[in-house]
Each structure stands twice: as structure tokens, then as C-alpha cells.
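Let me begin by presenting the structure, written as C-alpha cells, before commenting on it.
All protein chains but one are shown in place.
The first chain written gets the first letter, and so on, giving A and B; residue counts start at 1 in each chain.
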Amino acid sequence: MFAFVLRRIGQSAFVVLAMAALVFLSVYAIGNPIDILLAPDADQRERDEAIARLGLDKPVWVQFLTFLGNLAHGDLGKSFVFGSDAVSLILGRLPATLELAIVALVLATFIGIPLGMLAGLRSNTWVGRTVMTGSIIGFSLPNFWFGIMMILLFAVELQWLPSGGRGPTGKLFGLEFSLLNPAGWPNLVMPALTLAVYKVSLVTRLAYAGTREALLQEYVRFARAKGLSQTRIVGVHVLKNILIPIVTVLGLELGSMIAFAVVTETVFAWPGMGKLLIDSIARLDRPVIVAYLMIVVGLFTFINLLVDILYSTLDPRVRLADAGS
Amino acid sequence: MSDVAIEAIPAVETPLRRFIADYCANRLALAALVVVLVLALLSLLAPWIAPQNPYDLTQISIFDNMLKPGERSMDGNLFVLGTDEQGRDMLSAMLYGLKMSLFVGAASTAMGLAVGVSLGVTAAYFGGRIDAAIMRLVDLQLSFPAILIALILLAVLGKGVDKVILALTLVQWAYYARTVRGNALVERRREYIEAAQCLALPRSRIIFRHLLPNCMAPLIVIATVQVAHAISLEATLSFLGVGVPITEPSLGLLISNGYKYILSGKYWVSLFPGLLLLFTILTINLVGDHLRDLLNPRLKT
Partner (left out) sequence: MSATLEVAGLETHFVTRAGVVKAVDGVSFSVDRGQVLGLVGESGSGKTVTGLSIMGLVDAPGRIAGGSIKLAGKELVGLDERGWRTIRGRKIAMIFQDPMMTLNPVLRVDTQMIEAIQAHEDVANDVARARCRDALGRVGIPSPEERLSAYPHQFSGGMRQRVAIAIALLHNPDLIIADEPTTALDVTIQAQIIAQVQKLAAETGAAIVWVTHDLAVVSGLSDRLAVMYAGRIIEEGPTAEVLTRPGHPYTAGLLASLPINNPRGRPLNQIPGSTPSLLRLPPGCPFAPRCGACQDDCTVTRPPETRFGMDRRLRCFHPLEASA
């Protein structure tokens, strides 16, 4: 187990390093880093300072090491627009995005797994077929359009929910969370649902396929031969077996949720890091773009690592295989 | 399950005819295929069947702006689906937008296929370090979501139809490369490839006549689904403001335009293009889903 974790951490470090190299190349090698990292109205003194700080008069590999060094210190330049440190700017928006992504993930799990299992248990009836056709619609829904239509229906026509923004939040460890303040919940409903809808389809299909496969297994027949109730067989024997692939996929999807939050946050004016990225792209605020990229890469790699470790604790076979090696 | 022996029904048809018959057996999938073809035809015929050319400024009048669906302009033209803020007929704009969406989706998939298949076959055929290098790149790319990669590429490259296609190509190639390599590795160990090598057939012939045809089935399935995915992604990117330019709008950009008017209840500018977009993606996905069921040997009983 320990060797496995160590090996995975090594792989993750490699990914981060490779992505850092790619970002470095696209910023430093292709473009002129001064143009990219300094505001267009910077004067000569600021330019000289930046050249010295980034080591642009040195060979490329030294520059790369400087970049890595700055990266390690969390220094990726200042935002042109806000004038503050790009990294802390993004980290300040991270809780809003994480909260949105995690709520959406939980929604997707608790809607998708029961739907998929239901469809799997009734695969030859209209229930199963309806659920599975519905999941294709969920896959096909253009996410941003679905969000806009929700606004049209629930905010404009029915006026049940606010059309955007984060609303009131509660504080925990100095960070703001909508979940902690019931007055903020209405603001969370539509963005979370919009972000979840694609994953609901995904989870439904995974749960469906897993359930159908599990039902054909001998252990289900043996469980029935023991006189177990259908509830116990489905709720323990089948569920535990399909949970492993679903948890793995969902964990990996948390990353894509954070990425896709870019769209949802734009539609609902949700003040997360995705909205910040889009605003920065529109305003050519490049240090923020670079910082976003590196933070997301780090986040992703961390999530992937976590999922792998979680997976190995969930599936006893993987755990053992690794202990043997 | 049971040990009941049921004899296979002897196959008398050719594989292709059998496949077509199998496909048509599912009415939903058949309907979806017909709709996809009709949509493609409509988009190609847009210049001839659209009530107006929405990008010819002499044909549109700012006085007709924001007409509701079914309203007529002052000189009597009927706007079935209403007009946008510049007085453009929505139906015409949607037909042209569909053309752009389908074009971007198909073009990027075709290019992604070309790149991905070439690299995948190269990796599988040569193995060793070349294989390792290409597959590392594939793994790296696939560990990040497509939207993020495309977004960053376009943030660096800037707007433009060609740039969107390029970004979507780069997003897609890894899927094809991985699929082709996986299949080709299995096929490469088969006897017929060894036989072909013993005959000293040229490499290119082995690759194109023997290896590739055996990778076709999964490629067709993935490519079909990827067209839908590319169309959806393009719409999303255009909505975010990094996609196609305002002068050549796709369905996604039309929706994005309508987004501004949503809060004032002017639903038609984003509702109708969105429905068309959903319909397009949905029908392509339905076709792909059914193809997957048919071409996946694991599911065949």
C-alpha cells in the first residue's frame, strides 16, 4: 500500500512538471512573456524589474527553473485588472467553485445511482427504456442553454428562484459557503442542477450497466439461494459492486466539474474561479489565466491521486494485488 | 445461465446487409438517422431555402428587431420564429447557424481522426519508445477535460472558425489514437498479420489494408459520438466568447446573443436555436448509441 501511494505520488509529480513545462513553453517560448505577464501600460522600470525577476536575460533552462521556483512560492504575477496577486485572487474564488462542484456531484450521485439501478432492474420494461432514453437527452443537452432555459422558467416566468449571483453565505474558517446559510440556498439550486445534469446521465448509465452485469453474476444467484430479500441483494450485493467503478469515475469527474463550472458560473454569474477565468480571457488578464491553469492542473492531479488511493481501499482485490507486489 | 442448447440461426445475408437490417430494426435509431440526414441537407440548402440571407445587410431592417414569433414586418414579411435585435429572421439565422455548427463538428472530427489514427497506428506498429512517447501524451491529454484544453488553446490563439476547428481537433485526437492503438495491438498479434509479414508485403499495405479495417467498428462509434460532442463544445466555447466570430455565428453564438434578452422575457432568441442544437446533438447521439450496441461484440448474444 505504501509503495503504491509513493509510486502514484511520483507519477503525479511528473504530470504537474510536464504541464508546468507546457505552460512555460506556451507563455515564454511562443509569446513574449513581458507582453503576457505585464500590463500593456507598464513603463520601462516595471519591464526591467520583471525581466530581472523572471530571469529573462538568462538561458531558457534557467528561466524554467526560475518559473518553477516562482511556482513553488505561489508567485505567478499580478493581475492587470485587480492589481493583486493572481494566485491568491484565484484561491479566493476557489471555495465558491468547489462548493458548486461538490453539491452538483452529490446531486448527480443521489439522482443517478437510484435511477440507473431502477433501470437496470427493470431493463426490459418501459421504465428502464424511458430512463435510458432520458439519459441520452441528458448527455445531449447543451449545458449553458439548459441553464438559460432554467433562468427563463424559474427566474423570469415563475419568479421562484434568483436568476444569478451567489446570495448570502455563511462563514467557516474564514471561507464563505452558501450551504451554511439557508438564505443562500435558492441561489445554489439552479447552478448546481445545471452542472449536475450531464453527470446524472453519466452516473445513471454506469449504474445501469453495472446493475445489469451484477444481476447476471453467480453471487447474486447464490445470495438469492440463501433466502436474502431483494432489498438486501440489490442494496448490498449489487450496490457495493457497482459503487467501485462509479466512485472512481465520479472522483475523476470532480475535476471535470470544476472545469465545466466555467460555463455554469458564466450563465449564473456565480463568483467562482471559472467566471474569473472567462472575465480574464475577455480582458486579456494573462497572469490570472496562467495562474488558473497551474492551479487547476495541481487540483486535478491531486484529485486523480486521491481517487486512485480511495479506489484501492474500496476494492479488496486491488488492495491485495498491491500488497503482493 | 441455463444449460439449454439453442442452435444459432444460419446466416445467409452478407454482413453489411445484415448490419443495415439490424440497424433499421430499432425504430428510434432509424428515425434519428433520418433526422440527422434531413438536418444536414437543410443546412446545406440554407442559402436557397432560408427566407432571407441573415448576413446580407440589405435584406434585414433594424425596424423589424425583436419581433415575436409569428409577427409580420411592416412590409408584410412573416417571421415564423421572430427576429433578433438587429431585425434578422431567426429561422434563417438558425439554418445558417446549423450549417456552421455541423461544419465545425464534422471538420474537427475528420481532422481529429486523421491525426489520431496516424499517431495511434504509428504507436502500435513501431512500439517501444515511439509508442511510449505518444501514449504518454495521450494520457496527459485525456486526464484533462476537453473544455479546459479548448478554452486555454483559444485563449492563446484567439477567435476564428479555423482556430475553433484546430482546438477541437487537438481535443479529439487522443481518443482515436488510444482506440486505434489498442485495437491494432490486438490485431498485430493475429496470424494473418504474421502471414502478411512473411509474404514481405510493404508496411504501408499491412497497415492500411490489414490493420486499419479491423479498427473501423470502434472508430465509427467514437467518431459519431465525438461529432455530437464537438458540436456541443463549439456551442459552449462560442457562448463563452472564445468561439466563432460574430460575423459567422453558429447555433451556440445565437443562443449566446439571446442570453442578453432572457431577463426581459424575450425567450425566442435563445429558445429556438437551443432546441435545434439539442435536437441535432440528440439525434447524432442516438445514432451513435445504437451503433455502439450493434458494433460491440461483447454485447452480442
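Just a few scattered comments:
The rule we apply is simple: a residue touches a chain if its C-beta (ideal position, glycine included) is under 8 Å from a C-beta of that chain, and two chains touch if they have at least 3 such contacts.
From a predicted model like this one, the values you see are computed outputs, not experimental measurements.
Across A:S26, A:T66, A:N181 or A:N241, the single residue that touches the chain missing here is A:N241. Within the whole complex, the absent chain has one touching residue among A:K171, A:R224 or A:R283, and that is A:R224.
Although one chain is not drawn, its touching partners on chain A can still be listed: residues 217-219, 221-230, 232, 236-237, 240-241, 244, 314-317, 320.
Note that only the chains that are shown with their structure count from here on.
Averaged Cα coordinates give chain A a centre that lies 24 Å from the centre of chain B.
Of all residues in chain A, only 15, 18-19, 26, 30-31, 133, 136-137, 139-145, 148-149, 151-152, 155-157, 163, 216, 255-256, 259-260, 262-263, 266-267, 277-278, 281-282, 289, 293, 296-297, 300, 304 touch chain B in the complex they form.
Those residues of chain B whose C-beta lies close enough to touch chain A in the complex are 1, 28, 140, 143-145, 147-148, 151-152, 155-156, 228, 232, 235-236, 239-242, 252, 255-256, 258-259, 262-263, 265, 267, 270-271, 274, 277-278, 281-282, 285-286, 289.
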